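One chain of protein is taken out of this complex; the other chains stay put.
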Amino acid sequence: MTVESTAARKPRRSAGTKSTAGKRTTARKSPDAEHEPVQLLTPEGERVKNAEYDKYVDDITPEELRGLYRDMVLTRRFDAEATSLQRQGELGLWASLLGQEAAQIGSGRALRDDDYVFPTYREHGVAWCRGVDPTNLLGMFRGVNNGGWDPNGNNFHLYTIVIGSQTLHATGYAMGITKDGADSAVIAYFGDGASSQGDVAESFTFSAVYNAPVVFFCQNNQWAISEPTEKQTRVPLYQRAQGYGFPGVRVDGNDVLASLAVTKWALERARSGEGPTLVEAYTYRMGAHTTSDDPSRYRGDEERLAWEAKDPILRLRRFLEASNHADEGFFAELEAESEALGKRVREAVRAMPDPDHFAIFENVYADGHALVDEERAQFAAYQASFADEGV
Amino acid sequence: MTVESTAARKPRRSAGTKSTAGKRTTARKSPDAEHEPVQLLTPEGERVKNAEYDKYVDDITPEELRGLYRDMVLTRRFDAEATSLQRQGELGLWASLLGQEAAQIGSGRALRDDDYVFPTYREHGVAWCRGVDPTNLLGMFRGVNNGGWDPNGNNFHLYTIVIGSQTLHATGYAMGITKDGADSAVIAYFGDGASSQGDVAESFTFSAVYNAPVVFFCQNNQWAISEPTEKQTRVPLYQRAQGYGFPGVRVDGNDVLASLAVTKWALERARSGEGPTLVEAYTYRMGAHTTSDDPSRYRGDEERLAWEAKDPILRLRRFLEASNHADEGFFAELEAESEALGKRVREAVRAMPDPDHFAIFENVYADGHALVDEERAQFAAYQASFADEGV
Amino acid sequence: MAAETTKNMALAKAINESLRHALDADPKVLIMGEDVGKLGGVFRVTDGLQKDFGESRVIDTPLAESGIVGTAIGLALRGYRPVVEIQFDGFVFPAYDQIVTQLAKMHARSLGKVKLPVVVRIPYGGGIGAVEHHSESPESLFAHVAGLKIVSPSNAGDAYWMMQQAIQSDDPVIFFEPKRRYWDKGEVNTEAIPGPLHKARVVREGTDLTLVAYGPMVKLCQEVANAAAEEGRSLEVLDLRSVSPLDFDAIQASVEKTRRLVVVHEAPVFFGSGAEIAARITERCFYHLEAPVLRVGGYHAPYPPARLEDEYLPGLDRVLDAVDRALAY
Partner (left out) sequence: MAAETTKNMALAKAINESLRHALDADPKVLIMGEDVGKLGGVFRVTDGLQKDFGESRVIDTPLAESGIVGTAIGLALRGYRPVVEIQFDGFVFPAYDQIVTQLAKMHARSLGKVKLPVVVRIPYGGGIGAVEHHSESPESLFAHVAGLKIVSPSNAGDAYWMMQQAIQSDDPVIFFEPKRRYWDKGEVNTEAIPGPLHKARVVREGTDLTLVAYGPMVKLCQEVANAAAEEGRSLEVLDLRSVSPLDFDAIQASVEKTRRLVVVHEAPVFFGSGAEIAARITERCFYHLEAPVLRVGGYHAPYPPARLEDEYLPGLDRVLDAVDRALAY
């Protein structure tokens, strides 16, 4: 084996050998910051023209715009409530979507009812668009179940925690749509970190080869827990698609209109038999990875402050106000609705009962299993032995 | 769940739904046939100029050219001998490289001694270039071992059967080279089928992120057992690299000069700190997948005949003859050397002893394991019990 | 499927017929895997199916096992019933994550709202003189995982019917096919009403000792029982058929009669099925057992090169040796 001495030659440049600049980075420049994403609304709330994508939002009504705004505000409110419920000990964990509302509401509202969604664990905004009751999302974070809604109730699959796995389920589901001769589509959410998983690459391969009607929606929120996107790729993620033979596009993930337009375009491609598309929504995780995380260990405030100026809700509000699409009354009503939602969620969570002990043995199999039956019976006898003793 | 009736809508176009055209395809057109590979020698043996790659072979001597020819001829001879040894029952299996000699000898001869090779199970030509004794390759196919050479003896790793796994080992090894500050490089071989494996995608990600000095050498021999390349990708495979942020190039894998030149270029990139490169060697598996396979079930003769006209050995012979770089004596001598090699391999294989029974328990662990010791002892006692009985 | 309902056919052919029947009977049944189409699989188990049912039902997939199982899950969520082929035992591991964390758990995760009727076919076991990764018996690595059912037929008739039942099951089933028995012929009655999928069967009655096995080792155990009979020993042989669940009741009933048990499998003994069977049967039959439950299986070593597999695998003599030892107590 040729292991040459370190001193003998000058080290080559590599991400792995460059020196560490102190504990906290400041104003980290992403390797791909120069790749301008599709944007229809500037951070200042100005509508900019885009020849390719305008047509997907041209017919949007003021009411629909207010609807998008409402979706984002209520989602953020719900998310904040969940974070605070975690602090109060009502939830074991919470993964906040703070900052990613536009990417989620924009893409979520681009969907038709008969489309199917495969989320990660952070798509609370998409769940909202699908009509999943927010309180149902909280069961797994409270620890009363591992998934508390019927995926087929709203065509919104359960949250998937193992990174990247769901992209294959989405692809398979989309292959099924093709077989059925249906014209619905599938959207698979995943993160910048997830882009490195082999499963995601395999889903690109399968969807391309079978021309499956699936939109891969990558929320590049710049971080995978403590790892910046440079640890996953050295080129912009949207470019990943071209090597698999389908288009990738980067959209401003803090721009709800652009997210809506680009997702509609991608869904239309899917419906019309043009196969998969990768959408990279360039956005930012404003909060911690989850309530267990402490981002101060790995990133500085400057970065967050810079992104705060691009807040997705603020820019739509500016646009609504400037264009007179919403008045004070609307905002005041929404404020009240927000509070009511917070209250409802709070109360629902506090009232959420612990599961019955026997739930351990439920639904392990659809058709039963002798060992589960045996263990359930033993467990029942064991539990009963305490009752006998009056414990 | 929305399962719409098949009749209700027109099916979208998809690889999965198009009709099957009889049992055998004829003259299958690859989806990527129009992407012209780098070629320095035409099938007719004419040297064509190439501004980018000529410099890597400009200083090649007639002796070296004869060397490449010799390598290919001897490799093919060895390969044929192995195939016939399998038919005679001396080997359990053989994976022939017939048709892929130029890709393997060209890339293999581009390497320096201190470079490291991670092969699949078909790189007999590369093994030859590394100085691995051909008979050592046969142990695993005869069933006397699972890998019969010292990987560090010739910087040629063991054959890897699980598709794609070795690309990660290659990447890790290359990361180690960087850490050592060495300027050697790694080459990882894999097939068109392997390109679909998640491990290969992960090796692209890791090598790009760490800028590892590795050349990914994909022999696209058009088939993964019975599956044509369309079942793995809908765009040319060399394009896969760009989405990961490094260059990919397609080379005529039946052109030994082009394979040599392009691999040298890629290795130089690696050595000079420019990171990974993907080389797609466009070639053809002339024979069966292995001796267990029956290609007549899935492909027609036309295709093979078309590729026969592009034979890698023939074209170099034409060039050598036309340029007077080799005379009759050379070819005659080589013929004799071939026969001698065949004979040596035949005899060596027939003389290869079965392993000692206790080999089962050898090298399971480097530092020993109590259970292995116990089972070895039990096995010894059991074996001895027959000796006692005189069986 | 006409009047003549009993045919003699090889085990591989029985599975082929069973798959054909399933494709015919239910448009939601799909076949997926590497080389399952034109080639008909490397063992020809899917021979002719693509020709008759088309590329949309019998699908040659990209070479990516995680992708195969992962997309099969998605197809099942859409209402399909995919029967997935893993080409050889040693190649199931790239799909292990999808099997263990998704396929096995999604029904429970959804509180029963979704079902995943996916069959994963794995030709397994040794004895065919193959190269590395082509002879392994990884059933224990699946049996430990709740949410999966694990079966393995030993003969053509069972192979036919167990495949039918596996496809009809709403649970994921890992279907281990004893590849070295693919060419063994047996009677297949396509009209017989089969017993439950997860019940063991007494294939030979006996009084002195019980031999239990599944898949490829059942035939061996029958040979052992024949050999032992010549020495005047009456062995009962049980074909377990199912590894998860294990039919402990059947084993217990037999052991209460014979008082001695030997478990035989190709997989390594350490943490193998024999361990679970020995532990539970000892607990159930503590006062009945005259000898400890003995196990015959692979060693704690990688599956050896072909020229050593006869030494590695349980054979007639090694099982007889265990029988002798058990009887000597």
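Going in written order, the chains are labelled A, B and C, and every chain counts its residues from 1.
One rule holds in what follows: a residue touches a chain if its C-beta (ideal position, glycine included) is under 8 Å from a C-beta of that chain, and two chains touch if they have at least 3 such contacts.
This is a predicted model, so every value here is computed, not measured.
Every shown chain that the unseen chain touches in the whole complex is listed here: A, B, C. Only one of C:Lys13, C:Lys28 or C:His133 touches the chain withheld from this view, namely C:His133.
Checked against the full complex, the one of B:Gly176, B:Pro247 or B:Gly300 touching the unshown chain is B:Gly176.
Of the candidate positions B:Phe206, B:Tyr282 or B:Phe379, contact with the hidden chain is made by B:Phe206.
What chain C contributes to its contact with the hidden chain is residues 90, 93-94, 96-97, 100-101, 104-105, 108-109, 132-133, 140-141, 143-147, 244, 267-268, 270-276, 278-280, 282-283, 286, 291-295, 299-302, 329.
If you put the missing chain back, the residues of chain A touching it would be 1, 3, 15-20, 23, 92-93, 139-146, 161-163, 193-194, 196-199, 224-227, 231-232, 292-293, 297-298, 354-355, 357, 359-361, 364, 369, 371-372, 375, 379, 382, 385-386.
Chain B residues in contact with the hidden partner, per the touch definition given at the top, are 145-153, 157-158, 160, 162, 165, 167-177, 179-180, 198-199, 202-203, 205-206, 209, 362-367, 369-372.
Here, only the chains that are shown with their structure count from here on.
Contact counts per chain pair peak at A-B. Mean C-alpha position of chain A lies 41 Å from that of chain B. Contact with two or more other chains is made by residues 1, 3, 15-17, 196-199, 231-232 of chain B.
Annotation for chain C: residues 56, 61-62, 64, 66-67, 77-79 touch two or more other chains.
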